[in-house]
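Structure provided below as structure tokens; questions to follow.
Note that this complex is displayed minus one protein chain, with the remaining chains in position.
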Amino acid sequence: MAAATPRTIDLNADVGESFGPWAMGADAELIPLVTSVNVACGAHAGDPSTILRTCELAVRHRVGIGAHPGYPDLAGFGRRDLDLTPDELRSTLVVQVGAVVAAARVAGVEIRHVKPHGAMYNRAARDPAMAATIAGAVHDLSPAFVLVGLAGSASVAAGREIGLRVAEEGFADRRYEGDGSLRSRRLDGALLGPAEAAGQAVSIARDGVVTAADGSRVAVRADTICIHGDGPDAVAVARAVRSALAEAGIRVAPLGDDFGNG
Amino acid sequence: MAAATPRTIDLNADVGESFGPWAMGADAELIPLVTSVNVACGAHAGDPSTILRTCELAVRHRVGIGAHPGYPDLAGFGRRDLDLTPDELRSTLVVQVGAVVAAARVAGVEIRHVKPHGAMYNRAARDPAMAATIAGAVHDLSPAFVLVGLAGSASVAAGREIGLRVAEEGFADRRYEGDGSLRSRRLDGALLGPAEAAGQAVSIARDGVVTAADGSRVAVRADTICIHGDGPDAVAVARAVRSALAEAGIRVAPLGDDFGNG
Amino acid sequence: MAAATPRTIDLNADVGESFGPWAMGADAELIPLVTSVNVACGAHAGDPSTILRTCELAVRHRVGIGAHPGYPDLAGFGRRDLDLTPDELRSTLVVQVGAVVAAARVAGVEIRHVKPHGAMYNRAARDPAMAATIAGAVHDLSPAFVLVGLAGSASVAAGREIGLRVAEEGFADRRYEGDGSLRSRRLDGALLGPAEAAGQAVSIARDGVVTAADGSRVAVRADTICIHGDGPDAVAVARAVRSALAEAGIRVAPLGDDFGNG
Partner (left out) sequence: MAAATPRTIDLNADVGESFGPWAMGADAELIPLVTSVNVACGAHAGDPSTILRTCELAVRHRVGIGAHPGYPDLAGFGRRDLDLTPDELRSTLVVQVGAVVAAARVAGVEIRHVKPHGAMYNRAARDPAMAATIAGAVHDLSPAFVLVGLAGSASVAAGREIGLRVAEEGFADRRYEGDGSLRSRRLDGALLGPAEAAGQAVSIARDGVVTAADGSRVAVRADTICIHGDGPDAVAVARAVRSALAEAGIRVAPLGDDFGNG
């Protein structure tokens, strides 16, 4: 699934992030606008009812389902580094992904991909040993799963190394820096509105490049583009991105479909 | 899997009940002595590493693996009633069983059975609506799963009603009352030592009866006999039961084997 | 603190019910409109940062602070019955209230009252043994605390019995039934909008009566009136109630002030 000049791309969103009485995200509106969803597994977000209901919603809208495991830290939403041993990391991935596999099956489908969340995603992108532990756990769960990771990162390298299909991920609604990293949310201009996000999505999907904060052109070869579900603009961004991709003649399809990019 | 005059019976134990730094049970010694194990799923007991390690241990000893879901109440060990809605009950069963399904698969096998734990087990035994919710969730997870429930209870009736294979459960190391219920742990004589437990196991397996606390004979037609793993005598009880069954010419085999009793 | 013809009443709201990344309620707008707040203690809602920040906010607006302990069941928001032993109930009350006592003290004040939450509140209102356990724990924490409970219930009776000051609670934004109970949220007309809630609050504060769903007049002698913080109308209800009480010449003051009603 190399990212060379894709004509088809996946649009993904993190969903199922409510917990008990606390709602998060606009899943009901967002899910119809994307092609793949990453379902929180109950450790950093997502209670059992939310997991099952989210899978049912995804099935109803025929989008691809993946598991979105994170650090077991509900209060920190999986965004705080937690120093797990490789054995603990592997084990939590197995049971978290297993939870969503079961919910998806009860909802009528098999999951297609696994995308780590938050601090786990970020650390795996730059830590080859951790990336290898994750890739190994995903492969043991099923060699057919697609592993989603930051484009060009240690995560996707580890996935390829072990023989998994990987999906490199770009971001529509986040500004890139000149070195290819994402601009920190604490800096001005880190978040893009609907129009800019739509332009960046087309640029990634068609040309494999983005214009960075410093004006330079940076290569972002992505198989899937993430729409963040938790911003106030999430639905407007998703609509704008979806329209712009259609106008540019770029087809969208779920991860795991054999869409001829790799 | 009706319990009529079995010559083959399963011996099961609740395992994987450690959590983080806190050990519980003598799984390493107990697992080789039984034929099926019920693995705690992380909600009332069992962290991810324990779940995975326990499944690996069970595979090594070639015992059948089942999931042992309970109320999501770690501090109460799933022994306190928690008033879940049917939707919440169904959802927690799906994700809990899914966790053990995934761990068992990574360890190399498929799980065979599901046995609810603690307060969930006890309430389902007498509450047909709750029993139906549980049976429905297990059936949706896989119609091939065996549902384990108290012999003669609403749990097994609901399982049969929906078309699941069921295993009726008797207890080797607990005294029965004249009405077929288990004698409360708060009363004298509730727990049997190794010799008495062995005798009761043979009596259940061969004759389908036990001698109750009041001296009366009570029918207990069981497909599987539970050895409690958390008592100080657990290993001694398991050894005595296993020997006594062998001497009585009763074969033991895991749940889910087609052992011709039903 | 008997409710005889009060000219002064407290307005209370449940606050601090956010958890980690999940916001709940409009605390910043609601707190200035009430005279007492009940701060969730981390067991059914409220993470440590929320607890501390909420106490600081309450101090800034000079409203009285109380602890709002609930069942340790985050996913269920303390609204599901959980069968605690008296020892477990007492212990969880001690540590939950202790958490808010400490946060309030760091914010510069002492807490004044304790109001159980959700299923714990409802069950204590009709279960004298449980009410006595709660009253005992609160008294042991401090005999100076005011115990808040449903007007006319077992909760307040148990508080008086042990020598605590009690505050009987009425509801502005919930319809009463003819028997004095609250109309179930599942029935039409259970929730009152701002205008009706304001009228009911004045009626409770000035006359000690409400007009029930069946048109009958029911006595509700309350020392404090609850404004639910989690409805979409919460702030509008609070504004309307506050204005209406002012127009009716009824003074508002925090629980624990010696306002001469009892």
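Should a chain be cited, it is by its letter among A, B and C, assigned in written order, with residues numbered from 1 in that chain.
Following the convention adopted for this analysis, a residue touches a chain if its C-beta (ideal position, glycine included) is under 8 Å from a C-beta of that chain, and two chains touch if they have at least 3 such contacts.
These figures come from a predicted structure and were not determined experimentally.
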From C:59, C:102, C:213 or C:253, residue that would touch the chain that is not displayed: C:102
Residue touching the undisplayed chain, where the options are A:58, A:84 or A:244: A:84
Selected residue (touches chain absent from view) among C:18, C:35, C:92 or C:200: C:92
Residue among B:74, B:109 or B:157 touching the omitted chain: B:74
Positions on subunit C contacted by the hidden chain, ascending: 42, 47-49, 51-53, 72, 87-88, 90-92, 94-103, 105-106, 137, 140-141
Absent-chain interface as seen on subunit B, which is shown: 18-24, 45, 47, 74-77, 79
Residue numbers in subunit A that touch the chain omitted from display: 72-73, 75-76, 80-84, 88, 119
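Note that only the chains that are shown with their structure count from here on.
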Classification of the subunit A:subunit C interface as same or different, half of numbers criterion: same
Computed distance of Cα centres, subunit C from subunit A, in Å: 42
Interface hub residues of subunit A, defined as touching at least two other chains: 47
